[in-house]
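Removed: one protein chain of the complex. Kept in place: all other protein chains.
Order of writing sets the chain letters: A and B. Residues in each chain are counted from 1.
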Amino acid sequence: MSLEKQEYEYLEKKIGRKPTKTELNIVAAEWSEHCSYKSSKKHLKTLPMKGPRVISEKGFDSGVLDVGDDYIVTVHIESHNHPSAVEPYGGAATGVGGVIRDIISAGTRPIAILDGLRFGNIEKDPHARWLFKNAVTGIADYGNCIGVPTVGGEVEFDDCYSNYALVDVASIGFGKKDRLIKNTAQKGDLVVLLGGSTGRDGIGGSQFASDSLESENRSAVQIPDPFIEKLIIETVLEARNQKCIKAVKDLGGGGLSCAISETADSLSIGIELDVDSVHTREPGMSPDEIMISESQERMLIITDKAKLKTLQDICKKFHVQCSVIGKVKDNKMMHVKKKKNTLALLPANVVANAPLLDRPTKKPAYLKGIQNEKKLKTQSDLSLVLLKLLSSPNLASKRWVYGQYDHEVGIRTVIKPGYDAAVLRLDNGKFLAVKIDGNPKHCYVDPRQGAIGCFEEACRNVVCTGAKPIGMVDHLQFGNPEDPEIFWTFIEALKGLADYAKHFDIPCVGGKVSFYNETPKGPIKPTPVIGVLGLIDKKPLHTSASQGDVLILVGKTKNELGGSEYFEYIHDFVGGECPKVDFKASKENMDAVLVLFKKNLLKGAHDCSKGGVAVAVSELCMQNNVGCKVSLDKIPGEKLSHDRLLFSESHSRYLLVAQKQKLAQIKKVLSQNNVSYDVIGSFEGDQIQFKAGSASVVDLSVDKVQKRWVRSLEDLVLHG
Amino acid sequence: MSTYTVHVTIENKPGINDPEGETILNDLVLKGNYSFVTKIRSAKMLKFTIKEKDKKSAEKKVRQLCDELRIYNPMVSRITVDVF
Partner (left out) sequence: MKIGVIVFPGSNCDRDMFHVLTDVFKVDAQYFWHEKKLPSNLDAIILPGGFSYGDRLRAGVIAAHSPVIADVKRLASRGLPVLGVCNGFQILVEAGLLPGVLLKNTLLSFMCKWTHLIVENNKTPFTNKLKLGQKIPIPIANGEGRYYADEQTLADLKKNNQIVFRYGEEINGSTVCIAGVCNKEGNVVGMMPHPERAVEPQINPIDCKPASLIFESLFSTIGVTH
């Protein structure tokens, strides 16, 4: 049992007696870190969560943003790290299932999925390759089967994830504002369990997520059934249409225990349920097992007695099982019975509100002097270095991954995977841009700046499609919070995110915290993953480049290579100055790009991130089958050595592609907006060329590089 | 009447390409130096629990079911029925 001694005492005091075995199991599930957020809740309040577009309702699992014309967009992000590390196919697939159910809980239809995948070194570790391959298949099979397009995501590899997996899944929903399910319940309403049957899957799962991965516990894994999930989507949306839903909650971590206690608490009601009414798939399940089972594809619905028949008819049509398992009382108690015997009777607000912790923090010893660089070996052939980087797993094309995802179903995907952000068309003529970004290498070297960097990167990516950021979700993934050094990195990252969010007025509309991400080797690097949504009023910018177009770089390149792909992949060195976001420049550059977009002056925009300007330019060339000639002397910013200019990962930088004849107007806008910029090159020929004066620094054939870039990841995964 | 377990194994007919079996053989088994393996064919197995009067009827009825409901596609697959 995972209740700490002081938690047990706190519970005893609150209820005035010793808890029963069932009560202990229920509370232990709900008070696990995964469900209760006891280490982080206090601190998460620093994130700004309000805004003119934000709609908050009681008991909502997803964030809701108003996108105008009586339409709303919902968003949610989740992870399934521990299960995916043990059984990647099922773990990743059920991760998709969980986040989709949160979207339909708001009464919106899911219209997109994004996945963030992180594994160990796939060049050296066959186990990492196995985890990666199967996680991708799991997400593909689930997302494709339910008919929701997976339109974007990230794939990254780092030694710190050895023997482990970070699987982040985000989903976006869309619907009419008047169909938003506002959770309410009154005495006499019925509590209905709908969906898959309850079995022994995942028993102890949420507690499992709160212990580290020392021993494999296969009973903690859940088996995915996307077919039932698809039926549930249709059932819930139909039930919403027919007004059968007064309140709804998806069952995730902690199963019924958490769903019931959280619902009762947020709606200030009592719920009385009989475990014998729960439809089970295995005989002889104990009441405790029924309460904490994490069987997938289940939803809790509170309905009016008068609407029960309609709900049952809808379930019958879609062959979805439903059982009335309880009723709503007004005593604010969570009452679990087995026929006439009371197994648990607890105040809902006690169960749903674990005593919060005030964990100590201590600046990690490893950070001392980490910004100092050691002497690095001079790289004489920078063409070779660029080729190596473009073929490396972190920078190579991810087409092998997204080619397995049906990214077209739903016919909303206007900008497909492979570009800066995915763009979906909405029913009111507007477009939604969405991207998730993380950078554990930066966050390890400087947790605060690294986290801000991830946030800015996600914003840059949506801005490149012409969208203005309107909301953010964050997924904060760290090691053991009981370690003050790790908790310090969590607090620092959170501070950074809160600062940026406040300054740029981008509300946090949802998120998750995932602690205890550790393997026998140690904790993972701090891995906050930030998702940003942007809104575009007119046709999005679909980046293209052709012979004769000019290339402009907005933003300064600085000597900040700490945590860069260049330092770590080429030099095998962890350390140096982490790129810092200059808030003023960030805003000016972002606004300038959006003005240029509004005035239709651009053919394309692409941000500089991992691999620096060299990789960003190469990507433009490879995607458009055109060469480029860049002058390193024109790159705005500090005077740096060639390799630093090419591979520095400074923030707030955008590559702009434009027709020659628009250049004068573009320069006018950029000067007016006070940004650092220069025309650094032009698209011509069929080589990627970087020159310093007349000397050639990089000279690669677009064709040759493209072949390597496209095939590299697939070759590695399939053929080792 | 007795209870029987009937295993229906569905596999591609010999002439039909079996990429799954080939991939497992070439990209996994042989790469792992298990050179004593010369061929792998993939198949799917369904295990039926049925009540019938004897083994012979059990087999006949299950075969009939598989044909009528197109449990396997006779153009490309064949079935092996084992009764226990």
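One rule holds for everything that comes next: a contact is a pair of C-beta atoms (placed from the backbone, for glycine too) under 8 Å apart; a residue touches a chain by one contact, two chains touch by 3 or more.
Just so it is clear, the structure is predicted and the values come from calculations on it, not from any experiment.
**Q** Hey, which of A:Val414, A:Ile506 or A:Val697 is the one touching the hidden chain?
**A** In the full complex, the listed residue that touches the missing chain is A:Val414.
**Q** Touching the absent chain in the whole complex: find that residue among A:Asp66, A:Asp304 or A:Asp406.
**A** Missing-chain contact among the listed residues: A:Asp406.
**Q** Which residue from A:Ala140, A:Ala616 or A:Val630 sits in contact with the chain not drawn here?
**A** A:Ala140
**Q** Using the document's contact rule, name the residues of subunit A that touch the chain not shown here.
**A** Those residues of subunit A that touch the unshown chain are 137, 140-141, 144-147, 225-227, 230-231, 317-319, 402-414, 425, 539, 542.
**Q** Spell out, residue by residue, where the missing chain touches subunit B.
**A** 16-17, 19-20, 23, 69-71, 73, 75-76
Going forward, only the chains that are shown with their structure count from here on.
**Q** When the centre of a chain is set as the mean of its C-alpha atoms, what distance in Å lies between subunit A and subunit B?
**A** Comparing mean C-alpha positions, subunit B is 42 Å from subunit A.
**Q** Which of the residues in subunit A end up touching subunit B in this complex?
**A** Result: residues 718-720 of subunit A touch subunit B.
**Q** Using the touch definition from the top, list the residues of subunit B that touch subunit A in their complex.
**A** 27, 31
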